[in-house]
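Worksheet: one structure, shown below.
Every protein chain but one is kept in place in this view of the complex.
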């Protein structure tokens, strides 16, 4: 909390300093216009649909229980709450008056049709790398959605952050050339994956650290970040995953679930859900690229799954062990879903990266809220323990799981983290899925 | 219900000693009376005047107990609350086969109604003799026979003078439906208070003295053989009584339930299985089904000697994937073997067939086996209940003198229950110049829908024993009820028609009866196709149906459902209405259904917004009972049709729990679901429990067509399929 407040003030000051640039960078409104018929040809729309899935547009631009792409989802940032906009082609409340040029400028430069700067929760820093044909296909897709008349809620940001021209300064500081790796030794799939990961799928938006002004630190791309209060694990050599992530593992994980590493939870789940409608080739391409980020061979603590005997004389660990036996073991010691045990379980919790994380957030969040069943489709289910376990018992359990399934020492600040995250257990966060 | 300890059962047994029921063939008798024509097979009166009703049918959650009590109480002029009811028990009740096919009211209630009426006549006669009054001047009411002068004789007194072992005469006088006071009323379900307040209500709730807990260990996939297991280590765990192995049947018995659970898990860790029965890849499911050998039967032919009429020929194919019963409570059974006699408490749907199977499996005379029905979780057909009873029997024999309780796990229930089979249909029709169907050609390709006991080889474990009982060859159920071809013959007026049943003799997954059997698929196909024809003819779907329907009762439900739904009213964008009709088995209840759906074009998600059903089930006994069956049937069939398919890969089924077999949840439930009953006082009871399954599937497909412009011809119509059909 304290760190955040400092960041806020510092950010405010810097932004004010940048304001000069901002005014210089005034952007004009673009003339209203709609798509030309050729721009919404069926094959364009089909292509755009796949790209929209790979850009996870719906996951931000759809409110829980709301109409698709009509906006309204609250997006928590360290600076305040933003509300995703309506990107259906409704002329009044959506993007119905956007020409292709206006749409392109919004996507690549973060400026809306009227010339207002957009907050970088909208990942235009990544979309800057999109090709013209892909932007056009996304445009064709967006403009053929069902128009929904729905005003977007005003953002809840403190002044001066609510003053958009400041963003021009932010952009001057942090928007540069899009990252687009090229490597003559790699094949086309890898390059496709690089393009997707860096531009459209904006993996770095969560998996890279951000500076105090909320911009991704490019020199540390993919070394881990955060999203909606969850730890987003590193996708590079510093990954603490117990087993290396092969291309095949990643492809399975991104498409549904991987028996060696498990499946997605928290903010990564909508990403995996979105992949259901994407051709397998695109997923393989993403996997091919991301696998190379990890670098060759085991690194860091990638020492294989751990399952250590726990001495029985520590009362806290003994309590944790009893909780594990009665709450977790029925699924997590069933031998693993792939081997005929309870579906969507790894052969032991030693496979899970969350237990090798530098802090216990992800474990506590998934214990607290569980994993809600996917709607009308197969997918993992985990019951929520937020009501069944007191913070003390949750702490015991987390300590036990860490001691048993990770070679690293106990988590620092475990008790405080549990206390912080359990305080609001009756009021889960925006993406929390209070589960069975 | 009192807890079923052995003692109370013994008491019950002593009170109600089973009697040999002679079986003269008397075809004139209605319902199940030909199987058990004696009055006291159905109703008995104790010396204290207490009346007990006996039925060979079982309560499966369909509310049959309440309805049967109502029927008996009506004829005997008794307060329903004063009646005791004994359900399927091989030692006490008539043999009424399975409780299935929406037959309970037709068979059992009809028999009980006639037996009760016969008893009333005999009581009046006997009382008339005692009081020297003509019997028809007496009223049987309120637990007594009452004379006009105010004299009353209690039923207990009179019953002594009556030979209640007399057969039910075929001309017995029934009460005038116009004067009914109990039948036709929404008597609250008698079994619900215990169910909402923790009373003992289920086989799972049996706690017999000395009872042990057993868990079975099944292979990870069908067809796998046990090649190694470390039974010794598990047998020596505290609380474990023994590990039992016979061939590939592996089980653990423990004093306490949780000890059995943990022992089962330990046993699983050390068990090594090999092999398995291959299954086609999901994509190849239907091409595989199409290629399997099949026996063709022409089940209906009319007018085919006339020349093919002119007109437009329209064809369509429909498909259905494997679907499961998915009872919320995994199967359970309790059995006890005293060295010579075996008693089994089970929630299976047929106690008498089960007894046969158990006797064969254990080489016991049937007379030494008693099967008693106790409720379980709803089964909706042949689920794991018989198998669990078989396992309990095997283990009870291995541990004589102690009741053994077998409880399946969720994963076992999902993986091993016999599924509703994958099916395909092909429909072709000629639409004449007058806009009517001039020719109809239909074929349904289906595996069996009946692999229930009485064969020992129908029990899962019996096939896996050291000396196994092979599964008997599958059978096709004959028309008029049919199995895979149930409801394959449309009720519509078709001058020229041919209907064929291609009975597939072997399929890769275990299959058996799932609520409504082939009717679900056939009605889905026929009623979808009818809409396709109406569309081709440019006709309104309801009008098109009425133009081909002669049966006035059929027309009445169609008109009622359409009228109450507001058929034809414009709906908002993204919404659509769909209609369907069927008379279950062409001889049970009539059901017409109109639904409104909302289709989300982005995700392909279909939501059933509201539904209006009209049902004619003959004389209504309990309107709420029927309403609840229809509501439940619609919601269950909505879940089947929109969400459910058994997932499998080449090694076998992979739907092993609710995460891999998603079903409808509360947010999927319609905002409004109305059931309109057309009562037919005095006409026979028609089963209603399964009438809604088929119409629901078709009404949904027809509504999706209207809402999104796409025609889906395969169930389930999951969001992915709907989205794929819509495109972008």
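So that you can tell them apart, the chains are marked A and B in the order they are listed, and the count of residues begins at 1 in each.
Definition applied: a residue touches a chain if its C-beta (ideal position, glycine included) is under 8 Å from a C-beta of that chain, and two chains touch if they have at least 3 such contacts.
What we mean here is this: contacts and distances are computed from a predicted model.
A.B. asks: Mind telling me which option in "NADH-quinone oxidoreductase subunit I", "(2Fe-2S)-binding protein", "Imidazole glycerol phosphate synthase subunit HisF" or "Cobalt transport protein CbiM" is what UniProt lists for the chain we can't see?
C.D. replies: UniProt lists the chain left out of the view as "(2Fe-2S)-binding protein".
A.B. asks: Please work out which displayed chains the absent chain touches and list them by label.
C.D. replies: A, B
A.B. asks: Per the definition of touch given earlier, which of B:75, B:631, B:690 or B:714 contacts the omitted chain?
C.D. replies: Considering all chains, including the one not shown, the answer is B:631.
A.B. asks: Touch as defined at the start, partner being the missing chain; which of B:326, B:457 or B:719 qualifies?
C.D. replies: B:326
A.B. asks: Just one of B:204, B:448 or B:487 touches the chain that is missing; which is it?
C.D. replies: Per the contact definition at the top, the residue touching the missing chain is B:204.
A.B. asks: Mind listing the chain B residues that contact the chain we can't see here?
C.D. replies: Its contact residues with the unshown chain are 60-63, 188-189, 191-202, 204-205, 207, 256-258, 261, 325-330, 375-378, 380, 407, 409-410, 624, 628-629, 631-636, 639, 657-659, 663-667, 669-671, 673.
A.B. asks: Considering the whole complex rather than only what is displayed, give the residues of chain A touching the chain that is not shown.
C.D. replies: Touching the chain left out of view, chain A contributes residues 319, 321-327, 330-331, 342, 370, 372-373, 381-383, 387-390, 393, 426, 435-436.
By our rule, only the chains that are shown with their structure count from here on.
A.B. asks: Please name which positions on chain B make contact with chain A in the complex.
C.D. replies: Where chain B meets chain A, its residues are 220-221, 265, 268-269, 411, 573-574, 600-603, 605, 642-643, 647, 654-662, 665, 668, 718-720, 723, 727-728.
A.B. asks: Within the complex, which stretch of chain A touches chain B?
C.D. replies: 42, 45-46, 48-49, 58, 68-69, 141, 144-146, 276-277, 329-330, 333-335, 339-340, 342-344, 373-381
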